[in-house]
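The structure under discussion is supplied below as structure tokens; questions concerning it will follow.
Every protein chain of the complex appears in place save one, which is left out.
On to subunit A.
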Amino acid sequence: MALFLDIFGYLSVVLRGLTLLAQSFTIGGLAFQLLLLRPLQAELSAAAIIVGKRGQRLLRLSAFGWFAIVLAALAVNMAALTGTLELSLGEAAGADFARSGFAVAACALGIAWLARTGHWGRARAIMLVALVGLALAMQLNLTHAASRLDVRWPLLAADFLHMLGAGIWIGGLPYFLLALNGCRSEDDQRRIGRRYSLMSMASVAAIVLGGTIMAMAYLGSFAAIYGTAYGVMTSAKVAMLLMLLALGAGNFLAVERLRRRDPAAPLLRMKRFVEVELGIGLTVLLTAGSLTSLPPGIDLSQDRLSWSEIVERATPQWPRLSSPSVDQLTISQLQAKIDAADAQRVTAPQAYVPGEGMILPRSAADIAWSEYNHHWAGIFVVLIGVLALIERFSWGRWARHWPLLFLVMAAFLFFRADEMAWPLGPIGFWASWRDPEVAQHRLFVVLIILFGLFEWRVRLRGQQAGRAALVFPLTVAAGGALLLTHSHAIANIKDQLLIEMSHTPLALCGITAGWARWLELRLDGRISRAAAWVWPVAFVMVGLILLDYREA
């Protein structure tokens, strides 16, 4: 139980993110069937029937996934409840959240059961819509909106609009991609593109309207945007929404050219943009999962970050390139600064989620050690970005060996990540494997080595690398998404929030780098060439943020 409680906070966030993914894909699949394929049925070619069946299969799979994930989330929450309060399973299952969760799971199972492949009669279609509506209404019981003590209906309506819009637009993207790849006739693509474009625009309006109402109610002031974790995560979501809107605008223009029967309409570009939209959309939903685990910024009035504190932390300083030795741990000036900050900390009542972990007191040497590691990692990443830029020039072919820097980075991490383990610390190499954190670090080291060797081979093989080249952008984008999917200290601990301030732009740069490289590989022409410059620059940015990383 102790181990379970240790990971409970993170597990809850991941399950919440996955719930939103499965929910959106279910809503998107149903909307695609009922608002797009069904009304256009008479006008589309026979290929659309096959696309429709594939879409129905994906919809069933999503609904089954939704059912399974909601049950898993319920099991985790009920286990935590029974484990911490010595309640019986029946008492835990009687909680309101559990009843709402069971209702959502039943709806999802019903959708999976009803959404069979083939023609849907009117009654089946109505019941599917009713089940989705009911599931969303029940899902509202698990959001901030339902918990407010003040007027709740505007917030409930805003949340409903937000989730419905995200479901139809982001959740509809895999189905749109299926249709674009499955319906080869230009007439089909024009009709499907036009209709999906209209659905997306209406969804964006719903997302923005719902999001604005919630942001105003839950943040309450400009200072909460940068001063609280809720505000920082909301800003990350807005940044990703802007990326999605830019891609969506590109697709809108492509659809308009298709509608005008322009033979040069950029169809391939539209498909590739949809792929990237899907990737960023998944990240937005995972971020939303992380965001829902936080109390609204408006409720945190103490220990907020001030603008001057952020500026002070972000002001560039010379990187720390020398490290304290393991047994010599005193940097008096820095230690005094930490002590002063600790003394000033407002005595806000502490609150935490089981498994969030105790925040251990940090010594100046701990901070120096961590900053040194981040700064050297930053140097490696800047070098990787710069070499990838140099590789773009005709005289810079030699720089294509940059993935080998990942091997150097892996060696650095192996030596530095666990100061108490061999070779720096007193714990032997084999004995140190008993510590799960050490084992996790070693696993990362192996993955970085494999990743470096893999990408090096791609660089050497050039155009012949094929799909293997896609591993690099997908891994980088997934890394960015993982950085945004984390549990938070729910009391507004300033130091953690300041660290988060640097991790959020890191994640956004990672996402930009990954998907820009994807576009470079998957497209030709102007956009591919531009993307080839964007991702190394994003890498350099990641490196610079790491170089400016400070913990005090």
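The working rule: contacts are C-beta pairs under 8 Å (C-beta built on N, C-alpha and C of every residue); 3 or more make two chains touch, one makes a residue touch a chain; residues count from 1.
We take it that contacts and distances are computed from a predicted model.
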| item | value |
| --- | --- |
| Protein name, per the UniProt record, of whichever chain is missing from view ("Copper resistance protein CopC", "Iron chelate uptake ABC transporter family permease subunit", "Ferredoxin" or "NADH-quinone oxidoreductase subunit F") | "Copper resistance protein CopC" |
| Residue of A:Asn141, A:Ser235 or A:Ser528 in touch with the missing chain, whole complex considered | A:Asn141 |
| Residue of A:Cys107, A:Ile384 or A:Leu523 in touch with the missing chain, whole complex considered | A:Cys107 |
| For subunit A, residues in touch with the removed chain | 12, 74, 77, 80-81, 84-85, 87, 91-92, 95-103, 106-107, 109-111, 113-114, 123-124, 127, 130-131, 134-135, 137-138, 140-144, 146-149, 292-296, 299-300, 347-354, 490-491 |
